[in-house]
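A protein chain is absent from this complex, but the other protein chains hold their places.
Up next, chain A:
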Amino acid sequence: MTAAAVDTEREPEEIEGTSYLRAGYSLRSWLLTTDHKRIAILYLLSITFFFAIAAVAAALIRLDLITPEGDLLSNEGYNRAFSIHGIMMVWFFLIPSIPNTIGNFMIPLMIGARDLAFPRLNLLSWYIFIVAGIFALFVVVAGGVDTGWTFYTPLTTMYANGAVVATVLAVFISGFSTILTGLNFIVTIHKLRAPGMTWSRLPLFVWSHYAVSIIFVLATPVLAITLLLVAAERVFGIGVFDPSLGGDPLLFQHLFWFYSHPAVYIMVLPAMGVVSELITAGAHKKIFGYWFVAYASIAIAVIGFLVWGHHMFVSGQSVLASTAFSFLSIAVAVPSAIKVYNWTATLYKGDVALDAPLLYAMGFIGLFVAGGLTGLMLAMLAIDVHVHDTYFVVAHFHYIMVGGSVTAFFGALHYWWPKITGRLYNEVLGRISALLMIVGFNLTFFPQFMLGYEGMPRRYHVYPQEFQVLQVFSSAGAGMLAVAYLMPLTYLLWSLRSGARAPANPWGATGLEWTTSSPPPKHNFTEQPVVVRGPYDYPLAHPRSRQDA
């Protein structure tokens, strides 16, 4: 056994007929596959579909907000539009986005394994997701709900209109898909690493997925039991959240945010993993402070469990509890900041190639810093009381969830697209859409910080005249964002037909996934990789020049 398998000296050519894409062409070979790469593709197709639904809802919201009178939608229609937008985006796009597509595809490749530990469980998790998705689609067809994505009681249990129980069940079921994915990742990372792939050699993408899997497994069941109680409350009136029987509506908020704040880290941790890969590959430089970045992921996962109370500063929580939650919420910014500093330091004096993936990654850093700093403001009691439930909060979490996670998702898609499909996309169009996304995003959401600070409450579609200019800016930005999302859809799909064939390592990047052919064979590697070097061992002994791409 030599180190040959991890060297990039040898260019692994795709041997005709061995690619996972050619392992079968029938529908059955896709729907009953246990290949993690094919399941990742199944997930990619499904979440793109849900993203489209959620985006249409967002478009309706932004169109309606162009005029202060809310001419497009009725009050009820507006409530339903933002509820569908939130529920679909959070549970049917963002949470599965990076882990279930890129993570599912890349984790076994990155650690030198042939598949995940439990391939059948992986397929089951997709089917559970689809069952949940069918419930969610039923909700859309049945006219939606007006609960918002947070399902607050007693609104959800007693007053809300629409298919509330179906919505709650959809989210409940999707949770099991998440738990199974997390379980699979944890066991895979523990037990399937290639010889020589020690914990200190794991790519940071894998570290952040390990951290996110812990949240998947420990937070999601709390949401499950909470939603079960909400559904039981709505159908049978069991009363745990009903004050008239002696229950406590605030208990719902505690349970919900115990899941849903860590869920924010579910959305952003995989994105951080992506950015670590994109930055090192773009700068052709070893990551600055490997262990700090790795442990920062774990620290975020752990502290993230202890900050939920900052959603409840104005819910009548005791001052002592609020102070503790405020402190912890500020503390969780420390590991996030460590990551940002280390990424920036990695770029310093790097051999930087401003390709589309790196543009997305740098966009992530900028937008994440803006979202993170406003998050610090919101963690402080006095400021939060002022801007609670305003557009300031809306802008803050969109900077994290869209500016951060969605940007990273697109960066990941561009970076690994040649590996996943074996085709190169049009790099110029890639750069244009990356820039468009960053500009469009800021145009959409920066005005919302100003609106919120001026007092524009969230979830209202009729607003005072003086807010109109900023609202129109925001809607114009949303139009740009739509173009920035549709462009990759077009040229990425086009590359499948007409793109040039991708070499094994188009970016000159380290990492085991680049040592196998593009696309990889069915069992990932033709021979068992043996790892003899640390991660991000730049510059490569024989770097693939960027002219390859």
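Annotations for the structure displayed:
Note that a residue touches a chain if its C-beta (ideal position, glycine included) is under 8 Å from a C-beta of that chain, and two chains touch if they have at least 3 such contacts; residues count from 1.
By definition in this document, contacts and distances are computed from a predicted model.
Selecting from "Aspartyl/glutamyl-tRNA(Asn/Gln) amidotransferase subunit C", "Branched-chain amino acid transport system permease protein", "Potassium-transporting ATPase potassium-binding subunit" or "Cytochrome c oxidase subunit 3", the unshown chain of this assembly corresponds to "Cytochrome c oxidase subunit 3" (UniProt protein name). Residue-wise, the contact with the chain that is not shown comes from A:Ala117, picked out of A:Ala117, A:Ala132 or A:Val332. Between the chain not shown and the residues A:Gly239, A:Gly366 or A:Gly479, the one that touches is A:Gly239.
The residue from A:Leu45, A:Ile134, A:Ile225 or A:Val469 that touches the chain not shown here is A:Ile225. Shown as candidates are A:Ala52, A:Leu124, A:Leu155 or A:Leu192; the residue that touches the absent chain is A:Leu192. Listed for chain A, the residues touching the missing chain in the whole complex are 108, 113-119, 179, 182-184, 186-187, 190-192, 217-222, 224-226, 228-229, 232, 236-240, 242, 244-248, 251, 254-255, 523, 528.
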